[in-house]
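A single protein chain has been omitted from the complex, and every remaining protein chain is retained in its original position.
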Amino acid sequence: MNIVIPIKQVPDSNKVKMDPESGTMMREGVEAVVNPLDLYSIQLGVDLKEKYGASITVISMGPPKAAKAIREAISMGCDDGILLSDKKFGGSDTWATSYTIAETIKSLPAYDLVIFGERATDGDTGQVGPCTAAWLDVPLASYVASVDAVTDDSIEVERMVEGGYQKLRLPKPAVLTVVKEIAAPMLPTLSGKKRARRTEIPTYTAESLPFEDANLGLKGSPTRVVKIRTPKVSREGRVVHATDGEGTEGALDELIAYLKEKELV
Amino acid sequence: MSFVWTLAEQDGTSLKGVSFELLARGRTLADKLETKLASVVIGGKLSEEQLQELIHRGADEVYYIKNDALDDFVVETYSRILVKLIEQYDPHTILAAATTTGRTLMPHVSIGADTGLTADCTDLDIDPETGQLLQTRPAIGGNIMATIKTPYKRPQMATVRPKSSRPLEADTTREGKIIEVPFEESFVDGRVEVLGYRHNEDEDVDIQEAEMVISGGRGLKKGDNFEIIRKLATRFDAAIGASRDAVDRGWISYPHQVGLSGKTISPKLYFACGISGSIQQLAGIKTAETIVAVNNDPEANIHKIADFSIVGDLFEVLPRLIEKLDENGKKATGGKS
Partner (left out) sequence: MKGATMEYNTINKKIVDELIGILGERNVITDHEKLETYSHDETPADVYGHMPDVAVTPTTSEEVAEVVKLANRELIPITPRGAGSGLSGGSIPHLGGISLSVEKMNKIIEIDYSNMVAVAEAGIVTNELNNAVAEKGLLFAGYPMSLQSCYLGGNIAENAGGGKAVKYGVTGRYIIGLELVTPTGDIVELGGKLSKDVTGYDLKQLIVGSEGTLGIVTKATVKLIGLPTAKGNLLCLFNSPQEAIDTVPILMGRGLVPTSIEFMDQSSVQTSCNYLNENLPYEDAGAMLLIELDGTDPEQVENDLETTGDILMDNGATEVYVADNSTTQERVWSVRRNIAEAFKVYSPVQSLEDIVVPYASIPDMIPELERLSKEFDTAIPCYGHAGDGNLHATLVKNPAHSEKYWHEIEPRILRELYRITHKLGGKISGEHGIGIKRKSYMAEIADPKELALMQGIKRAWDPNNIMNPGKIFELAPVGAPEVA
């Protein structure tokens, strides 16, 4: 089985500090890491590889340093990687990103499964996976929480939807986007790390494949960011102390009055 | 002028509430554009009356396509139908809900219809100069608000965060057209087979649809202590949320997780118990209407973001809160009878 896992490198949101004045994120000097939700797609790939045998190719689009994210995935058990890096890819929205990824997947000799993390924690759109399935014109299962059976030509999954799970059978090849329940990511082992360090990761540019230039980067993106503002998040709410019995009574009376005023009780 | 569309969602036999929230959004946009608002309904066994409610709550037209083959959501089939309708009617704008359905279907459609899509918007407006849709969404964990346009392609499409707007009051005097779209076999993709649906036994899990969410974090110290949260949730008739720490420690299942790597929610009341308020958590609750917090660490971040917060031990504060609410409730009903 051939598995493709597209991943994204994102700023580590855990390491980001809050500006005490504005209550907003300070991103300077923040380390880039594998999108936390991609660790689940990587681990699912590795789990399937262990169970059924597979070769896993990781794809990432980004600046040259995104190769580090690919190496991290390889150290967790993936086999090889492709870095999509070119100024022409810059400014891609989900439409152009998915086009670029889909074309790259099509160029591979064969693929049975494409597994995405549900979304990336920076852009937070969750659109690239479903868009890629549309470009490839292969069946899609989004929000996949478990893989129940894999045969030579099909895969059975459960999708996590509002209030429950939808069970689907998809013919292969198929695209999955997965949620946290799907797998428990392992730490890279020393031997995995050593292998990853020595794996050559080819860089594809806009010239490497017969991409339609008009579909790439900012030029190929139907959406445009026209304005960015930083909302003040601090609500400057009321803080009361309930450090002893008396304090608790007072605090709760105040809270109940507040909730009543807001018609929440 | 081409129309503004909303995509209604149904659960087999009824329309989901988010369908009406979308109409409230769409109505404002359609009025600004001086055009009509239409709602598209795919699948489900819906009565004339149910479809009329879409009109009562803001739609001028309803396109309804039904067939047994459409009862379950299958993205390829739904996408094919929507793309075909877009080709036929050329709408100006399409709004769908940022639910698992909307966030699966609309990206698929954006490729089929060759247009842009903005995810999980919390604010929508019309640019008075160009008449283009201004789609505003929180990004980077809610730390910036980005306004996005789709300048050259049509339709302009956005998914809208559930609970980020309120439905309009039903106006039973409103009139509109219900147009049945004929079903064609060719709509059905057929590659994917729906094997069934498993209801989550946990009833308090639908945190995105809930008006109120009571949430527990690391301060609960162990999984068993979620019992306190459950009691409080019962008292408020609320869904149960959890921080990433609580989910990672295996105290409660992932569908409850609120935050950057869980769900982003906009309830009327978010009640955070023993949650420190990491960036991870805050990303999920910034658009909540009211935030209440209980945390014993006076330095915890959550006190800065909450509208009302109590610095105190949740194991003392919460049981006492339930008692007091019960006392209050008794007094209130006692007074009436």
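Letters A and B mark the chains in the order given here, with residues in each chain numbered from 1 onward.
Note that a residue touches a chain if its C-beta (ideal position, glycine included) is under 8 Å from a C-beta of that chain, and two chains touch if they have at least 3 such contacts.
Since this is a predicted model, take the numbers as computed values, not measurements.
*Asks:* Given that one chain is not shown, which residue among A:Ser107, A:Thr151, A:Thr189 or A:Thr203 touches it?
*Replies:* Of the listed residues, the one touching the omitted chain is A:Thr189.
*Asks:* Of the residues A:Ile3, A:Val34 or A:Leu216, I need the one that contacts the missing chain.
*Replies:* A:Val34
*Asks:* Taking the full complex into account, what residues of chain B touch the chain not shown?
*Replies:* 221-222, 248-250
*Asks:* For chain A, which residues touch the unseen chain?
*Replies:* Here the touching residues of chain A are 12, 14-15, 31, 33-34, 36, 39, 68, 72, 75, 184, 186-190, 192-194, 197.
Keep this in mind: only the chains that are shown with their structure count from here on.
*Asks:* Could you please state the distance in Å, as a whole number, between where the Cα atoms of chain A are centred and where those of chain B are centred?
*Replies:* Once rounded, the distance between the two centres reads 21 Å.
*Asks:* Please output the residues of chain A touching chain B within their complex, sorted ascending.
*Replies:* Counting only chain A, the residues touching chain B are 13-14, 16, 18, 23-25, 27, 36-37, 93-95, 98, 121-131, 133-135, 139-143, 145, 156, 158-171, 179-181, 221-231, 233-235, 237-243, 247-249, 251-256, 258-259, 262, 264-265.
*Asks:* So in the complex, which bits of chain B are touching chain A?
*Replies:* The touching residues are 72-73, 75-76, 79, 99-101, 103-112, 114-120, 134, 138-153, 189, 191-200, 205-206, 208-209, 212, 236, 247, 253-255, 257, 260-262, 264, 268-269, 278-280, 282-283, 286, 290-292, 298, 301, 303-313, 316-317, 320-321, 324-325, 328.
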